[in-house]
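Just one protein chain is left out here, and the rest sit where they should.
In order of appearance the chains are A and B, and numbering begins at 1 in each one.
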Amino acid sequence: MNSWIERQRHLIDFTLASLLRRKGRNLGLLTVYTLLVFVLASAMLYTHALRREATTILEGAPEIVLQRLVAGRHDLIPPGYVERIGRMRGVQEIRGRLWGYYYDSVVKANYTFMVPADGSVARGTIVVGPALARQRGLDPNTGISFRSYSGELFSFSVAAVLPQSSELASADLILINEDDFRAFFAYPSGHTTDIALSVANPAEVRNIAIKLSKLLPDSRPILREEMQRTYASLFDWREGIMLALLSASILAFAILAWEKASGLSADEKREIGILKAIGWETGDVIRMKLWEGGLISLTAFLLGFVGAYIHVFKFGAPLFAPVLKGWAVLYPHFTLMPVVDGLQLATLFFFTVFPYMAAVLVPIWRAAVTDPDAVMRS
Amino acid sequence: MIELRDVRKAFNQGQHNEYWALSGISLAIEAKQVTALRGPSGSGKTTLLTLIGCLARPTSGRVTLHGRDISGLPERFLTEIRRKTFGFVFQQFNLIKGLSAIENVMLPAYPTGRPHQELKRNAEALLEQLQLGHRRDARAEWLSGGEQQRVAIARALINDPEVLIADEPTANLDTALAKEFMAILESFGAEGRTVILTSHDPLVTESAVVARLVDMRDGKLVKS
Partner (left out) sequence: MIFQPAIIALLLASAVSVAMLAAAAPFAIQIIRHWDIASGSERQLQLERRTYLFSTLAVFVMATQLAAVLLFVFNADKMSEMFVGAMCAVGTLNVNGYGFPALIAQMTVFFLAAGWLAVNQVDARAPDYPLVRIKYAALLVLLPAVATVLWLQLEYFLNLRADVITSCCGSLFSEDTKGLTGDMAAMSPVPAMIGFYVALAIAFATASFHAQTRRGGYWVAATSIAAFVAGVMGIIAFVSLYIYEHPHHHCPFCILKPEYDWRGYWLYVPLFAATACGIGAGAVQPFRNIESLKSVIPQVSARLATIAATGFLLFAVIATVFVARSNLVLIELG
């Protein structure tokens, strides 16, 4: 066992020395390799962080949201609907919600106005999300005016700025008093945007949804788990498309690795010949070359991954955001919460190290079976 | 200790440029003396040396080492025997560029898994013995021809082999250095080491250290 470890140590020593001796040659491959890991890792880290944000938003959402449809389009809930549902087994709370979108032509972005359930916002004041506060330079106790869709100008004073924990969820949010909301949007009194139902037991959700659609045939229940699934598949799909597009580059990389590994320089060929002649066995040369591949892979993987981490979480993934985010305009600026997922690391490993090792196996073997007596025949 | 019986070796077998480098050689080589193979280039002496030194397998015929038939052994086992039994000094020295003298000396022992410290001490002692202690950290390409050969000799001895094999050891040396080599060779002869070498340099072949001279031509032994 000890001699096995000692042998591997010698092989690694030799490999490191020989890699350093051929810096220029290996640097090219290492750069391409690192770049590939960087691109793939950026795409994966970014979509995963987005997925995480979406999950965080949905965690706070009610289990069921009931929307009324008119001619297949979302419409306001008229008064009396909440009462018509009445008490239902398994439903902890029913309440009508008020919310709407507002387009701010100053910064060319959409805001979400929402009336909080607990009525905690006083008349004439608003609570704003962090992205919006940053963008419009808002601090508590400063004032802001919005021109409503009817053309009237409304002024509010900022009571507070929402915490930054999950920006995607609250970046563009404005919490507003109910009376202000109805006045600002000229919302008919008694109407609500939709109805939120909270259900304690996840097994009950489907049954309740079925009951609701029987009770109120003109409305549509939307389940939180369905939303979660939709988001998950949406992000997976985006990630998958991205990878499919990048698969050409993986293939190109594998070909490059094969080329590099088979196109041994005369120097390297001679070196392997010498090693064979002075008593190295084919297996030793293969092991040495595998160590070489392993060391290159490890270096490229670490460099590329750390680079991607910084790219995504420090700089907001400027290279991929437009493709992967999809609604970039709404969120002019936000930082993602750093998340690294084991499955993603494993997948990334399969997409980079696996093709590399598979591509170099045959060339390594070919180099290793050099005749031991070749150096004497030349 | 080494016996060859009707050994033949072909290259490019079955192709139009098939070529028999050795055609039927029978020879016994004694231990503890210096044997030299002499012949013009193309006579097959280097090929014979590779068969004796377990670097290659004969196409037909038998090679035995200490009575054990090694001609049918796969490379894996041949390498093991070679590592233990033979040390090689090549005509071109074949040091690895970029590595220091001492690293070059240690290379053949890497696959044996000997502890690094012990190996290093051993290599230092060998370099010292060959008056190269002061050049241990010099890179191979910075060494002079004579120094390179002495490093190659130290490398051949690192696994403490029974037999030292040298292919045209003086071909790349001037007379002064060739004489230096002969001094080393004489010290080996005095120690009772087994040395097998090829040469057509009279300085070597006519030296008193060489106990036995084998003449070759066209892949066959020349009866003397």
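Going forward, contacts are C-beta pairs under 8 Å (C-beta built on N, C-alpha and C of every residue); 3 or more make two chains touch, one makes a residue touch a chain.
Everything quoted here is computed from the prediction, not taken from an experiment.
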Contact residue for the chain not shown (choose from A:Ile5, A:Ala186, A:Leu302 or A:Ala346): A:Ala346
Option touching the unshown chain, where A:Arg123, A:Arg229 or A:Lys314 are the choices: A:Arg229
Residues in chain A touching the chain absent from view: 44, 206, 225, 228-229, 232-233, 236-237, 239-241, 243-244, 247, 282-283, 286, 290, 342-344, 346-347, 349-351, 354-355, 357-358, 361-362, 364-365, 368-369
Contacts of chain B with the absent chain, listed as residue ranges: 10, 12-14, 57-60, 71-77
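Here, only the chains that are shown with their structure count from here on.
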Intercentroid distance (Cα basis), chain B paired with chain A, Å: 63
Complex interface listing, chain B residues touching chain A: 46-47, 49-50, 55-56, 75-76, 79-80, 82-83, 88, 90-92, 94-99, 103, 107-108, 110-116, 155-156, 159, 167
Interface residues, chain A side, partner chain B - complex: 2-7, 9-11, 14, 17-18, 21, 267, 270-271, 273-275, 277-284, 371-373, 375-377
